[in-house]
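Before I ask anything, here is the structure I am working with.
Then we have subunit A:
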Amino acid sequence: SGNSGSGSGSSEGDTAPASDEAEDTGSEGDADSGELITVGYAQVGAESDWRTANTESFKSTFIEENGYKLIFDDAQQKQENQIKAIRSFIQQEVDYIVVAPVVETGWETVLEEAKEAGIPVILSDRMMDVSDDSLFEAWVGGNFVKEGETCGDWLADYLEEQGRGDEEINMVTIQGTIGASAQVGRTEGMANKLEEHSNWKMLDMQSGEFTQAKGQEVMESFLKSYDDIDVVICENDNEAFGAIDAIKAAGKSCGPDGDIIVVSFDSVKAAFESMIAGDLNATFECNPLHGPRVAEIIQKLEAGETVDKIQYVDEAYFDTSMDLETILAERAY
Partner candidate 1 sequence: MKKKFTLNQTSFLLLITIVLFFVMYAVGCVIFKDQGFAKTQNFLNLFVSNAGLIVIGIGMTVVMITGGIDISVGSFVAMGCMMLAWMMERAGMGAVPSVLIVLLTGVVFGLVQGFLVAYMDIQPFIVTLAGMFFARGMTAIISKDMISISNEMFMGWAKMKIYFPFGGHVNRKGEMIYPYVYPTVVIALLLLAGAFIMLKYTKFGRSIYAVGGNEQSALMMGLNVRRVKLKAYMLDGFLCGVGSILFCLNTLGGFVEQAKGFEMDAIASAVIGGTLLTGGVGNVIGTLFGVLIKATIEAFITFQGTLSSWWTRITIAALLCFFIVLQSVLAMLKKKK
Partner candidate 2 sequence: MEKDSVLEMRHIYKTFPGVKALQDVDFTLAKGEIHALMGENGAGKSTLIKVLTGVEEFETGEIMMEDSTHPIINRSPQEAQKHGISTVYQEINLCPNLTVAENLFIGREPRRFGMIDWKAMNKRAGELLADLDIFADVTKTIDQYSIAVQQMIAIARAVDMSAKVLILDEPTSSLDDSEVEKLFRLMRRLKSEGVGIIFVTHFLEQVYEVCDKITVLRNGRLIGSYTTAELPRVQLVAKMMGKDFDDLAAIKQTDGGTGSYRDEDIVIKAVGLGRKGYIKPFDLVIHKGEVVGFTGLLGSGRSETVRVLYGAERTDEGELFVKGKKLAAKHPIHSMYEGMAYLPEDRKNEGIIADLSVRENLIIALQAKRGLFHLLSRKQQEEFTDKYIDMLQIKTANRETPIKSLSGGNQQKVIIGRWLLTNPDFLILDEPTRGIDVGTKTEIQKLVIRLAKEGMAVVFISSEIEEMLRTCERMVVMRDGSKVGELSGEEMNQSAIMSTIAGGQ
């Protein structure tokens, strides 16, 4: 029951946390407790390492020391749960609602309910497809199409470097879960680049559902169907790990020194390890650290300033030519 987490504004709730902060939060904290900004955060779930890092970034940003009280809700990948959560936030009269929508569709009515209650809404990760832009204040997220394009550009440079710029290049794509915005965006970005290179040929695309096991299964099937695959594009890192296993099992090799070029998206830590092991060529980042950006927006709104509607987070890429050990040591996820 009413323990430190949920007991809003209860005085014990604030004295309970670590004693080393007791002196500096002691007086302020109590005063602050009335002014803590309550943020209701409706997260998709914990379906991947990326998502877990994403959640963690919010949880570590919206802490009481920073003047926030976070009400976290996990939707278990279900949109209806998220709608329920937003309705619940409205009843709890939070100050801000942050949503990482499961899908883009279907937010119209519930956002209007929030608007009626006078609660500003901020989006993270995915966009919402609503007719009226004023239903939310801002959006923070990555640009999947751009990630796909970056991948295409990197590939062009890399092939050029290897002197295969004009060769016929056969590719296959192990797609993400069909319909997921990461899948849609990355496929689209790559397709844009494909048009620019007439010597690139996309042999096949099949969904690996963002998992290692499925990625492996799909790659096994590709390898049996096509003898001369040059590039495998995996729409997330996990699929790449599976694909690499399948390639090895078929008696081929991959990575910078191998027969087949493997690239992937997301840049989780395991991808670095795979690159260090010489299996993966490159990985394109999808930055999950949205928390601080959202906090920034909230601070601006609190101060009455206007904010940009669309805010992309910074995203990089990593390949085997970099000092991966050092980068890996510094990475948060």
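What we mean here is this: contacts are C-beta pairs under 8 Å (C-beta built on N, C-alpha and C of every residue); 3 or more make two chains touch, one makes a residue touch a chain; residues count from 1.
Behind the choice of candidates: all candidates are chains of the complex that A comes from, given by their letters.
A quick note: this is a predicted structure, and the numbers were derived from the prediction, not measured.
**Student:** Okay, in this complex, which of 1 or 2 is up against subunit A?
**Tutor:** So the candidate in touch with subunit A would be 1.
**Student:** Report the residues of subunit A in contact with candidate 1 in the complex, numbered from low to high.
**Tutor:** Answer in residue numbers: 1-2, 5-6, 8-9, 40, 43, 45-46, 52, 55, 70-74, 76-81, 83-85, 87-89, 91-93, 103-109, 112, 116-119, 129, 131, 177-179, 184.
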